[in-house]
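A protein chain is absent from this complex, but the other protein chains hold their places.
So, subunit A:
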């Protein structure tokens, strides 16, 4: 019953935000070109790294492309859902319109995390999948059921971690008001998710596995693709993802206690 209500609400969200985004059709075209150029750019950068070396951090070029593909999919998801919604939180808090969200008979986290959608991100997701299929072919990965389930599990865990990171930072707005550029800091850190974790020095590797678990986001799913991943790593990712999801939820509820509205 409850789930059905949320599905119905989500359908409305989709409808309204798609309608408003499709107002700017040329914009979507420009965004498509941007996504394509961005992918070409990162592959170009990767090819510079590999032009005189066969391996980087133990990864071949064809294998590193898998990371690139997963990164592109996750970046597309970020651009479609996380970025437009979570930057909106800042606006809600600064202008005091969060009041209207809180009095609605619906979960506030659901509302602010899924209200908007940016359709141009879909194209990026599709590009990422195309690259992944290409990688599956050139790496001669055979698709079987266990591979499919494991990659699905790890990628959805990555999405959960990514979402929680974005949501954490956006939640801090309740105290600091103007932190929309804190998400920009997160963005620049996420950038290293384009490269295999092993290509970084030991200290950075530790930093990006413990403090900001970017390591989990792209490297573990790619290892699953190559059949290199140990079982404990996948289990660890599942645990990390659930811990992140639960704490970000708790943190939001905690932060709401400090919300003091503005200009209303």
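Here is the rule we go by: a contact is a pair of C-beta atoms (placed from the backbone, for glycine too) under 8 Å apart; a residue touches a chain by one contact, two chains touch by 3 or more; residues count from 1.
One rule holds for everything that comes next: contacts and distances are computed from a predicted model.
Chemist: Out of "Putative multidrug efflux ABC transporter", "NADH dehydrogenase subunit M", "sn-glycerol-3-phosphate transport system permease protein UgpE" or "ATP synthase subunit delta", which one is the UniProt protein name for the chain not included here?
Modeler: Hidden chain, UniProt protein name: "Putative multidrug efflux ABC transporter".
Chemist: Touch as defined at the start, partner being the missing chain; which of A:101, A:114, A:136 or A:182 qualifies?
Modeler: Here the residue in touch with the unshown chain is A:182.
Chemist: From the listed residues A:3, A:19 or A:48, report the one that touches the chain absent from this view.
Modeler: A:48
Chemist: If you put the missing chain back, which residues of subunit A would it touch?
Modeler: Per the touch rule, subunit A residues meeting the hidden chain are 24, 26-27, 30-31, 33-34, 37-38, 41-42, 44-45, 47-49, 51-53, 56-57, 176, 178-179, 181-182, 184-185, 187-188, 191-192, 195, 199-201, 204.
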